[in-house]
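Below is one structure. I have some questions about it.
As you look at this complex, bear in mind that one protein chain is not there, while each of the others sits in place.
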């Protein structure tokens, strides 16, 4: 799959112009950062999890992003209902199975969500992706110890079973859709010291999918933008505190020139 | 209504001296920023939502701030109870009807809270304010698409029905109380790219209302301080990440001189 700097730039311009509402049912740790990242990119974040209103929020959304990072029984019915409604309304659905493999509850809930309606994009680290297809997949907390390439087989099985675009993120991000595997090489090691940038990546997948119906391409665009903004912000960041701040500034200040200069992607 | 720089400065000095406890029942997205903004201003934030303790928290508070940004059935009874108790104790109550109009649940819950006890100050964007009085008021997520001036009629009806001071915030903030309309012109466009600054504004209304029994004036003071701190921080902020950080620094470093120089208010 071909993803060029100029395609990415067009997608960003579309997001900035349309300001699609991205409906997030996500975890407590990252809500603020996720909302700010979507705003900085040009999208309109909504965070809403009450069963009473998820359908109405889905109805005004351009994409739905489900993230199970601080899962509880009080939220799962809303996640399921939002997924069903997003499917009916034919808007893209992103699933971030945070910590799948670390506990049975997370693995099981992720699989239930996958069974609720077709998920457009699944984005996780290698351990999480493997846990979704393999009952023995165990992770160390929410970190990934496995190399993302090892998870490619799992990603393929997920794609074959559910039809989803699967993104295995890590030092290299792999975006798999059918026979097609795209590698995004952008990113910076300091990003692993900021909590929730994976969650931000999933939210950005939602934003790009809201303006680009080629969902594999949208996912690659989102991951490239994450990596490029990460590289831009790492340059001026003595540590993860300033990195988190500069990352939002970088997202906001992305230009076609930055993307042209920094993009490293293999089709 | 007259609001001068020297009045604002006196109010800030009173907040710094008295450090009033501001009890917030607010949304997950902004809790950290709201608490930090109140601390930076000089107030003492408390975030507490359990039914078991809201009355005791209200009992030590100088103001109550209710924000429905991530509403759920598990929180509504606590909101109601806190409102009732704050009314009994005669402390000011601020309502931020985040996303009213976007879903029936938010509109209905806001109205229920308005019916529970007299709300001292209602602060929302134009869409939210209109939704509270008009069953057809629909918003695009939590953003305001309507011009705030258009919401003045709705604000007047809210005031007439509930006796509340109503603040319609936007590029210009309108503070309405009876026949009196005050316009705060301070602020900066980059503030719209930082999530939750509206929520921060509502919390600051609570802090100023805790030290100034003229609630329309307190609201105008809070909105002016928001706008001035926004202008001060935007000067050094290449994007919304640094804006969020610099905003807290600016609140902390407010001086009578800054306020004198920057205040733009029309009585």
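Residue numbering begins at 1 within each chain, and the chains themselves are lettered A and B in the order written.
The rule we apply is simple: a residue touches a chain if its C-beta (ideal position, glycine included) is under 8 Å from a C-beta of that chain, and two chains touch if they have at least 3 such contacts.
Remember, predicted model here, so these are calculated numbers, not experimental data.
Residue in contact with the omitted chain (choice from A:69, A:97, A:124 or A:198): A:69.
Among A:103, A:134 or A:214, the one in contact with the hidden chain is A:103.
By the touch criterion stated above, the residues of chain B touching the omitted chain are 19, 21, 28, 31-32, 35-36, 39-40, 44-53, 56-57, 60-61, 74, 244-253. In the full complex, chain A contacts the hidden chain through residues 27-30, 32-33, 69-74, 99, 102-106, 140-143, 193-196, 237-242, 244-245.
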